[in-house]
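Presented below is the structure to which this report refers.
Just one protein chain is left out here, and the rest sit where they should.
Entry: subunit A
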Amino acid sequence: MFGPFRITNVLNGGLLWKIPWRLSPTQKARQRKRLRAVDQVVETLSNALAKKGETLKSLERWKAEMPTEAQMLPRDKYTMFDRKAKRYRKGIHKLPKWTRVSQRINPPGY
């Protein structure tokens, strides 16, 4: 019943991984922290370049299009659009490498 070779649905063969469908509160807290860290990087870059009077297309585009952590809705922070999912949303932790890529905006209306 116990030990490393116990019969569980995961070990019993088949493709069954128990990934929770939503993030836990601590995962959400860390996600917000990561979002803020990226905001911080963008802000530092923007301030440094503004002091020198230089502009950067990718930076301007990011600032124009991407909301900051404070401006984002919770549903955009923790879920993302998926055309195959019920109600068109899935947890952001289903995105490969989700802790190291930016996924902030979703199709309008979804």
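Operating definition for what follows: a residue touches a chain if its C-beta (ideal position, glycine included) is under 8 Å from a C-beta of that chain, and two chains touch if they have at least 3 such contacts; residues count from 1.
Basically, contacts and distances are computed from a predicted model.
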There's a gap in the complex where one chain should be. From "Large ribosomal subunit protein uL30m", "Cytoplasmic tRNA 2-thiolation protein 2", "ACYPI000451 protein" or "RAB14, member RAS onco family", what does UniProt name that chain?
"Large ribosomal subunit protein uL30m"
Residue touching the undisplayed chain, where the options are A:16, A:37 or A:73:
A:37
Residue touching the undisplayed chain, where the options are A:18, A:87 or A:100
A:100
Residue numbers in subunit A that touch the chain omitted from display
34, 37-38, 40-42, 44-45, 47-49, 51-52, 54-56, 58-59, 62, 97, 99-102
